[in-house]
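Once you've had a glance at the structure underneath, I'll fire off some questions.
Missing here is one protein chain; the remaining ones are kept as they sit in the complex.
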Amino acid sequence: TTTQQATGDVGILYTKGTGPMPTLLATKQIDGYIAWQPFVEVAPVAGIGRVITYSGNLPPDDRWKNHPCCVLTSRTDFMNSNPAFVDAMGAATILATRYINDHQSEAADITAEWLAGKGNFTYGNITVSSVEILERSFPTVKFVNEPSEQWMGGQLEFVYALRELGTITGTLKNTTDDQTKALLFDTGPYDRAMAMINASSIAVPPAEANPVGVGYLLSDHHASLFVAVKKWQYFNDTYGIALKPEDPTATRPDLVDLLVKGQKVATLKLIPADAGPQLMQLAATKTIQMAYVGNPPAISAIDQGTPLKILMALNNEGSGVVVVTSSPATDWDSFVQWAKERSAAGKPIVMAAPGKGSIQDVMLRYALEESGLSVKEVQA
Amino acid sequence: MKLAIRDLSKVFVTGTGEQVPALDGINLTVDDEEFLCILGPSGCGKTTLLRIIAGLDTPTTGSIQVDGEALSGPSRRIAMIFQEYSLFPWRTVLDNVSFGLEVQGRDREERFAVARKYLDLVGLASFERNLPYELSGGMRQRVAVARALATEPAALLMDEPFGALDAQTRNLMQTELQEIWRKTRKTILFVTHSVDEAVFLADRIVVLTERPGRIREIVPVQKCPHPRDRTCADFVEIRRHVLDLISGGSSD
Amino acid sequence: MKLAIRDLSKVFVTGTGEQVPALDGINLTVDDEEFLCILGPSGCGKTTLLRIIAGLDTPTTGSIQVDGEALSGPSRRIAMIFQEYSLFPWRTVLDNVSFGLEVQGRDREERFAVARKYLDLVGLASFERNLPYELSGGMRQRVAVARALATEPAALLMDEPFGALDAQTRNLMQTELQEIWRKTRKTILFVTHSVDEAVFLADRIVVLTERPGRIREIVPVQKCPHPRDRTCADFVEIRRHVLDLISGGSSD
Amino acid sequence: MRRPLGILLPILILIVWEIAARFINNQFILPRLETVLPVLLSPTIDILGTGSLLHNAMVSLERVGAGFLVALAIAIPLGVGMGWSRRLDALADTTIQLLRPIPPLAWGPLAIAWFSVGINSMIFIIFLGAFFPILLNTIDGVRAIKKTWVEVAQTLGASERQVLAKVVLPGAAPTIWTGLRVGFGIAWMCVIAAEWLPGTTSGLGYLTLYAYNFGQMHYIIAGMITIGIIGIAFDLLFRSVEDRWFCWRGLER
Partner (left out) sequence: MRRPLGILLPILILIVWEIAARFINNQFILPRLETVLPVLLSPTIDILGTGSLLHNAMVSLERVGAGFLVALAIAIPLGVGMGWSRRLDALADTTIQLLRPIPPLAWGPLAIAWFSVGINSMIFIIFLGAFFPILLNTIDGVRAIKKTWVEVAQTLGASERQVLAKVVLPGAAPTIWTGLRVGFGIAWMCVIAAEWLPGTTSGLGYLTLYAYNFGQMHYIIAGMITIGIIGIAFDLLFRSVEDRWFCWRGLER
């Protein structure tokens, strides 16, 4: 990487998930944040911040266009003993992603229900529907599944970035790109799922005796899971594969049945978490077998020796940078300008990121350094 | 019940390993249906003696025969009434009195019937639903007596049962105890600090020495007929004699 | 100090609004340097009377004059000694005795000197560094006396100060109090339940009726010279008279 | 006089709150009263898809109930044993003293590893919160049993089991009950922490945390008030039972 001589400082505050970000911004403790959707849209809607850029447009130019984001992962021991199940999950995910791309506004609606019961958010005098927020955020997320060569290349960028950050210390520390890919990916399930979809026949996996734990985050990024569950009837009727909620009235079901050709194959325990590292911890302790998760936590977990593989993409892009309303910044360049002025004035701006080594952290650091700003972690 | 105490002594070992001789060479025979009072200076081992007879402590040497058989542990045939109030405060008066029968496994009907009989005897029939804290000190000790009697033991051990009562109540209780004894004919061992009380109640008075307790003298009181008049000449004379024994026994 | 109590009465109002008359129409003059004992049945208002004089309670009607001036609140000139142990348990004996001087703002040296003088007087000079719990009951009451004396009040109010002591210690304390009184010549109001104690100590004995307390009689004892012999004829006669007053006053 | 005065301050606080909220005009710092009250007044309306206030309160109560019952079922017998037998006490005391100061919350990671995500690890954490107060009070209560009561029972022919069941347990009951009251209070505090563990999808703790994600402070405060009210309600319940059942306490003699 070719970092210029730094001409200013920016502080980064890690908030362990997105939870405190709106509060911190509204109380002027931070000058902005980078988050995943829909928490990017929360700021403008609440009137506390302005979106200056979405993650695909972060500098350097085109570097992050279509950057990989969340991925579907599985424990390898589980894959080995239940290959047909993992393939079926892959198929369900791919079908749901297709549905999202064909019915974006319905998908936003479903996600609004999953994340907020389609309720309203109240910010002082402003009240907005969660549906509205999701409809704003959906176009900024690109829902794709294919683990293409280009996509894998994008993933490698994160490995490099994490190496630079010093958080990769295990099996991926000194690997070549090919070795890294071999350690990270297993595209078998994707290929087999596509084959089944193309053949219009999903194979019925043997029944699972125990519930299968599946982790996810409360983000639009994992909308394919929400859509698969909420539209289970449609998928069941159309493709013969469905994730049927055991309680159809639940807004955020936690027990769903995998049905293939009308047969119940397994019970899934859906486990939400605040941030990726938590999910990877659950995977490490075999509490969950599969996870919808951001790629850096998955890379870190594999690096730390968790027997895990990345199976396919879930989405590209889908994060954004927000600054406080009082900021003069309206786009990345004016933001950099502002940050440099503040640094020169001895009051460097503070940006929040959901976690050290998270996808958002990696991109923001990269972009800042690219723009001639050096990053310091804020010590509380 | 007849009690025969032979060469009984008791040495306590304190936490620091010190040896405290409490009783020494006690030889005493208590006849069936006898009312025996035990007098002695504080700390001379009166309570210890009763506790050993009740089976709550073991003697260091010596033995106790109950109707010819060796004593072994607490027995239903010997009931003890303690100086401090010892009622179960969470049980009603009736449930307190029927406790002994309850642990014997007698059924409700039967044990309440027996308990009521003895509550009647101590004049507290109308208080059976009350909790102990609602009673006065004297009433509580009467409940304790009823509880002890309800299992129909052959002997009653009473450790300064009236010590905490005021003078008037105490006199009343003494008269009532006499009455109860007359009706039920138990063997009674009665510890007291009051010479007056001992002379009023006892057939014989055992006077102990200072610690370690030994028997100084056994004073017979039978010649004074019941109910005793505290002003009659015999009474006053025996009282004087016992008082002399006690003050002569102290070292000052 | 001369105390003049005029038409004093006290009615307590309980939490439930009930009125409890505790004292009624008390007229009493206490001379300077007089030792006055107050006797009366339990609950007749003895403690209440002392508390009013100490300024800890206010009378319902009537007035108290101290050396001609109306009493108003607690005063350093009148010290009170309570029945229950009242030492500050976290202070050494010396610090307890010097408490009154400390709150007056006297400096360390001075207050310790005065405190030591009075500790000497009550014979506890060697215990000044001890904490109260290390002392026996009698010693504690002597410390309380020293503490009361240390501020050099003109009058001492003592509410059954020896009630919790055993007989032997009690006799000793009575003799010592006499001695202290002889040396310091305070006006003393002394409440007791013991006729014997009253006759032994007092110049005059005020006998109260049952609640609400009224003055039944004031018995002079001066004719019996100090130190008094409990077996002398005058003593026995006064004692008999006071006993008669008391039992005559009860309703049974 | 007591009652009106007692209500004065809360009312004053509410007024100050509302004025301050209008003045600060930042709902993240202090949401207006009129955004919080409707939430409390319609406790059956769904909040952000996590269910209603009432529903989440019931869920939390169920969890506390389960953890509390497990704690009670283990702590009381163990406490009676340790209070009664010097041996058992000597054996277990050190271990208990070592485990006690570890905050229930710190067990979170192990709880998830051992009991897996979900109700069981929450029960474990709640259990840890309630266990020690119940245990220590039971031990205390049993130790403080009047020896005379035990000896009376013995002379009346009670076996050791009967002494334990009919004298020791009822005699120690008031102290044990205090332990239960304190233990329940701590359990109630722990449920909030437990519901912050990953994988939770309901409960008052989860509700507040979830609302936090979207900066919905009025839900957080409504949640806190609900937590507070339920906490008091149970405390009062425990106390009223205490007053009724253990009126003899302190009047033993």
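Going by the order they are written in, the chains are A, B, C and D; count residues from 1 in each one.
Please note the rule applied: a residue touches a chain if its C-beta (ideal position, glycine included) is under 8 Å from a C-beta of that chain, and two chains touch if they have at least 3 such contacts.
Quick caveat: nothing in here was measured; it's all calculated off a predicted structure.
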Practice task
Please work out which displayed chains the absent chain touches and list them by label.
Solution key: A, C, D
Practice task
Identify the residue among D:Asn25, D:Gln97, D:Ser159 or D:Ser240 that touches the chain left out of the display.
Solution key: D:Gln97
Completion exercise
Answer key for D:Met58, D:Ile74 or D:Leu105 versus the chain not shown reads D:Leu105
Handout entry: Identified contact with the non-displayed chain, of A:Ser130, A:Thr306, A:Ser343 or A:Gln360
Key = A:Thr306
Exercise for the section: Quick one: say which of D:Gly171, D:Gly185 or D:Gly199 touches the chain that got left out. Expected result: D:Gly185
Fill in the blank from the handout: Where chain A meets the chain that is not shown, the residues are 13-16, 19-20, 23-24, 26-27, 29, 166, 277-278, 280-281, 284-286, 300-301, 304, 306, 352, 355, 377-380
Completion exercise
chain C positions in touch with the non-displayed chain are 54-56, 74-76, 78-80, 82, 84-86, 88-91, 99-100, 102-104, 131-133, 140, 147-148, 151
Handout entry: Interface with the undisplayed chain - residues on chain D
Key = 1-2, 5-10, 13, 28-29, 87, 90-95, 97-110, 113-114, 185, 188-190, 192-193, 196, 205, 208, 212, 217, 220-221, 223-224, 227-232, 235
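FYI, only the chains that are shown with their structure count from here on.
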Fill in the blank from the handout: For the pair chain B and chain C, the C-alpha centroid-to-centroid distance in angstrom is 40
Handout entry: Where chain C and chain D are represented by their mean Cα positions, the distance between them in whole Å
Key = 52
Practice task
Go ahead and note the Å separation of the Cα centroids belonging to chain A and chain D.
Solution key: 37
Exercise for the section: Name the residues of chain A that each touch 2 or more other chains. Expected result: none
